[in-house]
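Heads up, one of the protein chains got dropped from this complex, but the rest are sitting where they should.
Moving on, here comes subunit A:
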């Protein structure tokens, strides 16, 4: 079929059903934004649950929040904001065709994401050690409130879902790193980096909401 576009004018990453690379980029970008809307709605369900329970048990949230380590939460916030900067720099490097810098910036982003997860791991294990488990497995007695387990159910659900997103993001960064070392990306084609960047900014923004809602209310 003549419609299989293999002519030299096309980038090798352009798919057959797009007229040109610009249409492909625009479509990918729009699709990604629409997908991010669905992500916000998904987290929105949990934020709605948070609002309801905080209205019902305001004193519980203040009490239980003291069990969370504000210092390490703050460090994690800085780490994630830093990683958003580096992923944006990776996109800029691609636009400027600095192929080496793409890989460096993606590598730093990946490392920062890993630091975030390591800190999260120590926060979780410290709480498990104290007996702060979600729901019916909750055995901690340091908080004088009968519904303390509900707060920590929400805490684990929301930070856990966020953690899953960070892990997925790390997978995407590794994929991008492999492709960038093969020289796939440059000024004429950097769609996957831009899309992963959008995703990563969303993960960052959700954490920026989670941090004050859980760590800073005491």
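Following the convention adopted for this analysis, contacts are C-beta pairs under 8 Å (C-beta built on N, C-alpha and C of every residue); 3 or more make two chains touch, one makes a residue touch a chain; residues count from 1.
Note that contacts and distances are computed from a predicted model.
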| item | value |
| --- | --- |
| Per UniProt, the name of the complex member that is left out, chosen from "NADH-quinone oxidoreductase subunit I", "Chemotaxis protein CheA", "Cytochrome c oxidase subunit 1" or "DNA-binding protein" | "Cytochrome c oxidase subunit 1" |
| Chain not shown: contacting residue from A:27, A:75 or A:117 | A:27 |
| Among A:44, A:58 or A:131, residue touching the chain not depicted | A:44 |
| Among A:86, A:105 or A:153, residue touching the chain not depicted | A:153 |
| Contact footprint on subunit A, counting only the chain that is left out | 1-3, 5, 7, 15-17, 19, 23, 26-28, 30-31, 34-35, 37-39, 41-46, 48-49, 52-53, 57, 134-137, 146-147, 149-150, 153-154, 156-157 |
